[in-house]
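Just passing along the structure, written as structure tokens.
Every protein chain but one is kept in place in this view of the complex.
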Amino acid sequence: MALFLLRRTTQMIVVVICVVTLVFVLLRIAGGDPARLMNAADASEEVIAATQARLGLDQPLAVQYLYFLRSIVTGDFGRSFHGGYEVRDVVFAALPNTVALAVVTVLVSTAFALLLGIGSALLRGTLLDRAVQVYVSLAQSTPSFWLAVMLVLVFAVNLSWLPAIDFTGPISFVLPVITLMVALTPILIRTIRQSFVETLERDYIRAARARGVSNARVLMIHTLKVASLPLITLVGLQSGMILAGSYVVEVIFNWPGIGKLAVDALASRNYPMVQGSVLIAAVAFVLVNFVVDILYSVLDPRIRLGAEA
Amino acid sequence: MTGAANVTMNSTPLPGRTPRVASSMWRRRTAVVGLLGLAFIVMVAIAASWIAPHPPGQTDLSNVLAPPVWAGGDAANLLGTDGLGRDVLSRVIYGARSSVLISASAMLIGGTLGLITGLIAGFFGGIVDTVIMRLGDIQLALPFILIAIVILGMLPERRPHHLILVLGVPAWIVYARVVRSRVLTERESDYVQAATTLGASGFRRIFRYILPQVWGVLPAIALVDLSNLVVMESTLSFLGFGLSAPDVSWGQILADGRGSMAMAPWLSIIPGLAIMFTVLSINLAVESPGLETRRRLWRLPSRRATRPAGDTHPSMKPAGSAALEQPEDVLLSVRDLAVDFQAHRDSPAVHAVRGVDLDVRRGQIVGIVGESGSGKSVTAYAISRLLAPTARIARGSVHFDGTELTEMPERRMRRIRGRRIGMIFQNPTGSLNPVLTVGFQMVEAIRSNRPMGRKQARALAADALRDVGFGNPEDVLRRHPFRLSGGQNQRVMIAMTMVVEPELLLADEPTTALDVTTQAQVLDQLRRVRDEHGVSVVIISHDIGLIGEIADEVVVMYAGRVCESGPAEQVLLDPQHPYTKALLSSVPTPEVIAAGNLEGIPGDLPDASAIIPGCPFAARCPAVMDVCHIAVPALLPVPAGQTVACHLYTTEAEVLQR
Partner (left out) sequence: MTTTGPTSTTPLVELHEVRKHYRVRSGLSRRPVIVQAVNGVDLAIDAGEILGLVGESGCGKSTLSRTLVQLETLDAGEIRFKGESIDVARTDDLRRHIQIVFQDPYSSLPAHMSVRQIIAEPLLIHRLLRGAELDQKVDDLLVNVGLGPDFAARKPGQLSGGQRQRVGIARALALDPDLLIADEAVSALDVSVQAQILNLLRRLKRDLGLTMLFVSHDIGVVRYISDRIAVMYLGEIVELASAADVYETPAHPYTRALMDAVPSIEHRGRPRIEVRGDPPDPKDPPSGCRFHPRCPMAQDVCRTEKPALREWWPGRQVACHFADECLAKSGAALGGSDRVPDGVHS
């Protein structure tokens, strides 16, 4: 177990280092010279040179990279171009909002998908199965940003039932969560249904029935325990994705999370802020998947104890 | 070891590697709708400059936010105009052009990159594979949209090729992962190994052998990727990082209209519908029957087919069943049992069992022997009503201790299964749940059939394991099935089944997956179980030697029918049916080897979906007569002592009566 953890941790650290490097390279190429961006457009060359020297930009790129790494390790993400706030403070202030959205969405989506997925697996070929299938097709075809706009149009603008934008309490969760749920559930339902159908066809399910085990037990213990394993990976992946990338939803609903922070920062070319939010998002994604990987290995005795063949 | 011997249960009993073809009409229809929708969008995109009524960028400030025709607008602007007076219809049509151009090109780029990298990673493996796949992991860890925005945001002007590259290149990993895993499986498969032994170069193995197999998965991934790309492109446009004017895109129309959402809702609705229509068409097209896709599983046999014995034809029950005398101690009596498999309503029915008669007395071991396709296993599953969902009992009766099983409700049947009819299977390890311990499953089996506390059940389970020869039952109880060998698992299965003391034990190829020295131990256990518990056993096997060694009575089956049955010594040492004779002379036993050549039986099994008017063995029979092709021979006693279904032993009068 220790060996396995060590291996996985090393793998994760390598991925994080690569992500950090990529962000550095990308922003240096794409963003241009931060010194020019930080100062007014008509700033004199001396001012720019002074800024470059202060930021260490007059050093070779490799040295800059090492400086960058050092500041990341010490948790210093630099200061915002606008207002001079510590990037770290702003990013960590936004993070809980995104986490809250992700947690609520994942919980609601998983429960909803389990219900529909198991239902359609057990009642395959029936009207319910067909209806679920139609939902999956439609939901999969609906672009999130459009759905978000439509929800605002109907529930906030026309009906005025719910707040359109801004974070005003639990009620604000309704529309963003629905939007994200429609985006996430199709694949969840598909996976659950398929996993159930496959598991129900296994020899040991038939053998359990041959032993006179009740249907409820066959379903809730024999099938669910095996069929839900792939779900763990998927839910983990999705939580990570929301943590890292619910930009559209956050922007449209004016949700004060990481995604909105990043898009706003980009629009105003506030690169330290972009850097900080991209890094946090990527690291969150990697971390969640790391945890899920380990969870999966521990929960499946075949992996934990090593099944052969 | 006989992999082909028992394939009939979960798949169609036809030979071949053809996947389960889900050929439901409905599925084909949705796919056609999807393809038509896709074709429509592509045509609109190509013909945009001819069919659009106005140039997309033409502004008319005198006619801003004009409503569509259904809301009172005029025919000049069918879908109304936007905040700058531009014609919405024309802009949507040109938007289709951008969307199709960008998504399709990006798909081609991503697909090509992914196919190449996937092939390389899968085929070469090792460090190349590790590097490529880790790169993919890193890319997936990055928030894609944000990176795309960073790159696109720095461009002063965004033209289609910029978007194509930004969207297309990162998609490689989707293809590469699927291609790689497919290549990995194909690379280890027998036919590629065979190519290696023929001397085929790596290049030839990739392109001549692996690629044609991998090719099949690509269209489905490509279509899914395409629908993602359509959404992604419009999302970027919506956020303001899509194509620059004068190019038009759907996301941009929506973003433009969002400001006037309350006054002109159509500006938000129409482009969204266009995107949805496109993506839905693509998603429906993925359902095409020709495409290899995991979504196949949506199309499984409908539940209608799963009702067992729902339409038994009482009139078809053989009149002769009453005539056959049933002695007092007959526990199980099967008459004219027939089972059909049908994967779909429009696929041909496979007649796995075509009319089987069988009697099992108390305390007797009855062996059913036959080759693959003989219907021997299906018979057992029909008796315990554990047939696959695609199968149904077409006719016949199964009498168990005076009760008819074919028409019994599932709820009551469940109280018979396990408690009165136990069953053990060919694949012992697969018959135990891999994530539950042996102890959990044994306690569960005991408590499902006998009211008993957990502790008591566990003690009973330990005793049962000791009975089948485990020296350390407590240790076995704590283990997961995959930590035990196949032989050990089969003994666990026997213990688990016998601990609730059923009256009948159905054993379906119980030793086929085991080595001979292990098999001998399992057979000894089965014999002990019968001697000590007085249970009746039906043992099914393709191995004539095994049946001869253990069974009191033997039933020989061929193509879903019984050829010959009777006492084991009688049937196997003095066979009367030509098939039994031929079968016995095909097995290399010491006697056959001493006698010289193995005979074998020329030809193959009859088509399982065909209606056979006569004897199913007629086509391969050395003693075939004209009558064999037109009349089914009845199962009748012959002077030697067994019952035989062969026209050599029927009189003409009996043939005419049938």
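When the chains are written out, they are named A and B in that same order, and each has its own residue count from 1.
Simple rule for what comes next: a residue touches a chain if its C-beta (ideal position, glycine included) is under 8 Å from a C-beta of that chain, and two chains touch if they have at least 3 such contacts.
These numbers come from a predicted model, not from an experiment.
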**Message:** Among B:51, B:71 or B:194, which one touches the chain that has been omitted from the display?
**Reply:** B:194
**Item:** Omitted-chain contact residue, chosen from B:139, B:181, B:213 or B:244
**Value:** B:213
**Fill in**
In the whole complex, of A:49, A:171 or A:303, the residue touching the missing chain would be A:303
**Prompt:** Quick one: which of B:270, B:544, B:562 or B:618 touches the chain that's been left out?
**Reply:** B:544
**Asked** Which of these touches the unseen chain: B:347, B:397 or B:519?
**Response** B:519
**Message:** For review purposes, identify every residue of chain B that touches the missing chain, sorted by number.
**Reply:** 1-5, 15-18, 189-191, 193-201, 204, 208-209, 212-213, 371-372, 485, 487-488, 515-521, 523-524, 542-546, 548-550, 568-569, 572-573, 582-583, 586-590, 593, 597-602, 604-605
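Keep in mind that, in the parts below, only the chains that are shown with their structure count from here on.
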**Asked** What whole-Å value do you get for the distance between chain A and chain B if each is reduced to the mean of its CA atoms?
**Response** 33
**Complete:** Listed in rising order, the residues of chain A that touch chain B in the complex are 14-15, 18-19, 22-23, 26-27, 30-32, 123-126, 133, 137-138, 140-146, 149-150, 152-153, 157, 190, 193-194, 197-198, 201-204, 206-215, 217, 221-222, 225-226, 229, 244-245, 247-248, 251, 262-263, 266-267, 269, 274, 277-278, 281-282, 285-286, 289, 300-302, 305, 307-308
**Request:** Spell out the part of chain B that touches chain A in their complex, as residue ranges.
**Result:** 10, 134, 137-138, 141-147, 149-151, 153-154, 227, 231, 234-235, 238-240, 251, 254, 258, 261-262, 265, 268-269, 271-272, 275-276, 279-280, 283-284, 294-295, 297-298, 300-304, 384, 386, 414-415, 417-419, 422-423, 425, 427, 430-436, 441, 444-445, 448-449, 480, 482-483, 493, 496-497, 500
